[in-house]
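One chain of protein is taken out of this complex; the other chains stay put.
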Amino acid sequence: MWAAAGAAAVTMLTTTVLLGPTMRPGTATSHWDAPATTRDKQVDATDLYAFTSPERQDTVTIVANYIPFQAPNKPYQFDTKARYEVHIDNTGTGRAAVTYRWTFANKGLPVPSLVRAREHQAGPLDSLVEQSYTLTRLRGGTSETLVRDGYVAPADMGSLATPDYPALRRKAVRDLPGGGRVFTGTAADPFYSDNHAVSLLRFGLPFFPVKSGVPLNVSSLALQIPKSELALGGDRRANPVIGVWTTASRKSSGVLGSGSADFRQVSRLGNPNFNEVIIPLKERDRFNTLRPDGDESGGLVVPSTLDPDQAKVVAKQAKVAAPTAPRKDLEEIYLTGLTTRGDGPINRDLNSHLLNRDVSRIARTEELRLNMSTPVAAEPDKYGLLNGDLQGYPNGRRLIDDVVTVNLRMLLGEPAGPGAPGIVAEDNPAFLLKPITGSFPYLALPVTAG
Amino acid sequence: MSRTRRLPPLLGCVLLGGVLLALYAPGGVLRRDEPPPGPAGRSPYDLSGSIEDAQDRLRHRPDDAAIWASLGLLYLEQGRRTADGAYYGKAQGAFERSLRLPTGDGEPYIDAVIGMGALANARHDFAGAVRWAERAREAAPYRWPLYGVLTDAYLELGQYERAERALRRMLDGRPDLASFTRAARLEQLHGRTGPARRLLLRACEIAGAPAEYAFCQWQLGELSWNGGDARGALAAYTRALAADPGHVPSRAGKARAEAALGHLDQARHDYATVVTRSPSSVVEYGELLEHLGDRAAARRQYAVFTAQHKLLAAGGNADDLAMGTYEANHGDPEAAVRHLRAEWRRRRSVVVADALGWALHKAGRHAEAAEYAARAARLGGHDALFAYHRGEIERALGHTESARAHLTRALSINPHFSPAGAARARALLAATA
Partner (left out) sequence: MIAALVATVLAAHPLGNFSVNHYDGLTVHRDRIEHVAIVDSAEIPTLQQPVSGPADAHARRSCARLRDAVRGQAEGRPLAWRVTETSFAYHPGAAGLRTSRLTCHLTAPLRVDRPLTLTFANAYRGDTVGWREITARGEGVRLSASSVPARSVSGMLRDYPADLLSSPLDVRDARITVEPGDGDAGTSVAVPGVDAVTRYTGLLSDRLNALVGADRLTVPLGLLALLLSLLLGAVHAAMPGHGKTVMAAYLAGRDRRLRDAVAVAATVTATHTAGVLILGVLITVAASLAGEAVLGWLGVTSGLIITLIGVSLLRSARHHQPVHAPAHGHGHGHTHGHGHGHTHGHGHGHGHGHGHGHGHGHGHGHGHGHGHGHGHGHGHGHGHGRWSGGVVALAVAGGLVPSPSALVVLLGAMALGRTVFGVMTVVCYGAGMAFTLLAAALALRRLGDLALVGRLQRLRPYSATMTATLVLLVGTGVTLRAVSALA
């Protein structure tokens, strides 16, 4: 679970409230200080998925998960003073051609405490407040409201507070103008990972104060969008490749009557684990504030990808040889997409924007790239590309992909070189903690404690 | 007849319903002993469980600098929550261990550097905290937590412009609970309670864990208290304690507010709970007891304070501000001046200026006292205690009008600022009216 994703890293990693009120003996009033780092889960992008919808193959499903590590039966809310966004780049420049933006508002009063267990009555985060959302599409300089007063599926709080939960799930799935669908709300977290892969890949990374391997919930923003709405020029056959990332921005505040109260981007997520594994720890908070169109010249993303510190650490732990820098293979995987038309060592046309007919030049930017024309695999393989399943990660990401293992193996050299394919036993028991469903939003109903 | 025959069962059902409701209503006395069963085990943010996990990992991977740093931070948090200084030693051990271990880029692990700064703040070594945080800033200017350490340290050192700069950097980089609460504090120091309250309410909205929520509510309580709203403060402290029953500062605040509202038995009970958990409020408790006429009980609390500071001094951690404040009010003013001059050499915050001014006044050096009292007011904050001190100093200097103005101001800011002080301020105003 730790590896849930890049942005989660930042806030979770330092993990702890560095310091709150001091209780130094004998000094009640002489010293004040506040937490330095907090569990700022509300704006934590934890996972991003993008794949061709298996039963509606003219559409793409994108799931952005926020607020990780939700305990069963506990309510969690989105930040009402933040923007949650999913961006689509169909030109390979790092600029969003289409952006879907969620904003949230609280509705009505909290559910009475009579039906709530005592331990659920702590903070506002813990009160079961119904939320509604507005979904806006930003495209070509104009914005269009797709959903107003949308229903956010709450946590499953038991039969009295949230009776007939499956009906609430259905209520939270809405049709969008133009043939798409949206789901917003709580679901079982589909993330899973292999323990051995996690312990190798995360060596030297901060420790999560979270028990892994426990089924937990997450707050999902899920879209199912016709491919033609996302493809460059609306032509999904000629321009099938898109790049996807999600961001959260929160309204800041001035101080002492001056300073800006603008929205600040506090979370960014494209490829899973990219921020944790590729970006050095010291720059991880910074990565969260960056936009992909600045990656090429920003002096952080490109050099970090070409020579990731973590590769050496992991290789040493795993007692294998790490490929030598510069890692053009990682650049191809994470920053350009796989293509034979560039100078990357992976000789395969898969998911680079260069495969789009109307694209001639691309920038190196970190995005989760999906070729929408790759046929849906009859038997999906959780190791995706590495096991020859072209529809799997890193060509987009499906709910069943074991991205931690795939990232670990790619960090150690696959698929450009021999790498260390056997580093994680393929018959390991890692599996989805709660099976996904066959139709949108595919996410299992929230985990409950009962 | 058939009607009377049906009535009893109906009544019975109503009665049954009534009984069940009374028992099950929220706030009822009944609790189920067994926790609800579930696959989740403990709460995912359980601190002591997280410490166990980190320890367990380190037993298998003793050279992982990152986990050592995380363990240090967890110990630090544990020390903060349990009011137990022994964890600070453990935190230091873990950070030092992390700093010695190799990392990917060959430099010390950044979170351990920041953690050392936070630890220094916790131990009131603010200059040391600045050094650690500046070291972290050089290596990783985008690691936001370091700015929190830096802001806190500068605020305690009285370097308010630097604190503000660090804070602005933090707010621009990452607006979150850590930066909002610190911004609220800076606003409050400048007497801007409205913005401070808005920032704290915003921070409470985004609190991610009960302990964080308790922290915000405690701060809201302090803000209300300092503004004279004992009832509002009590409500906020109560909310904090509902989220985190072990939050000692909120318990102390609750006791203080209860005493102000005349709920003396509850106040004593809460203070008694606080002083078994942490000695931070023994002097305050003693002052209340003394004000209520129980000198013997008050002396017992003062004895605890003295013993605690003997222990601290023996450990090389003397706290001159606390000692000086105590000596000025309950002991030897000359000793108070000595302690506070030493503190003033180290840091020049408004709190230290006020304490030193008051000690000088108690020692009879009123003119010098007035200088420090003016320094304490330099940010324009609304602090009843500062105003009261200033009033007393002005009065000693024979400036009756000015003294009246300050005393009036003290009582208008917070009529309950101190049991004895407020009574005396009222008496002085009445005497000079």
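Read from first to last, the chains carry the letters A and B; within each, the first residue is number 1.
Methods note: contacts are C-beta pairs under 8 Å (C-beta built on N, C-alpha and C of every residue); 3 or more make two chains touch, one makes a residue touch a chain.
Here the structure is a predicted model, which means the values were calculated and not measured.
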item: Residue among B:127, B:264 or B:307 that touches the chain left out of view; value: B:307
item: Hidden partner chain, touching residue among B:62, B:364 or B:380; value: B:62
item: Listed residues B:173, B:227 or B:279, member touching the removed chain; value: B:279
item: Absent-chain interface as seen on chain B, which is shown; value: 1, 4-5, 7-9, 11-13, 15-17, 19-20, 23-24, 29-37, 48, 51-52, 55, 58-59, 62, 71, 82-86, 90, 93-94, 97, 273, 275-279, 300, 303-304, 307-308, 310-311, 313-315
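By our rule, only the chains that are shown with their structure count from here on.
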item: Distance between the centres, which are taken as Cα means, of chain B and chain A, whole angstrom; value: 37
item: Touching residues on chain B, where the partner in the complex is chain A; value: 24-26, 31, 36-47, 49-50, 53-54, 57, 61, 64-67, 69-71, 73-74, 76-77, 79-81, 83, 85, 103-105, 109-111, 114-115, 118, 121-124, 139-140, 142-146, 148-149, 152, 155-156, 164, 167-168, 171-178, 180-183, 185-187, 190, 192, 195, 199, 202, 204-213, 215, 218-219, 242-244, 248-249, 252, 278-284, 305, 308-309, 312, 319, 321-322, 325, 351
item: List of chain A residues in touch with chain B within their complex; value: 11, 13-43, 69, 71-73, 79-81, 112-114, 116-118, 121-126, 199, 203-207, 209-211, 214-216, 250-257, 259-260, 264, 266, 280-283, 285-286, 289, 309-310, 312-313, 447-450
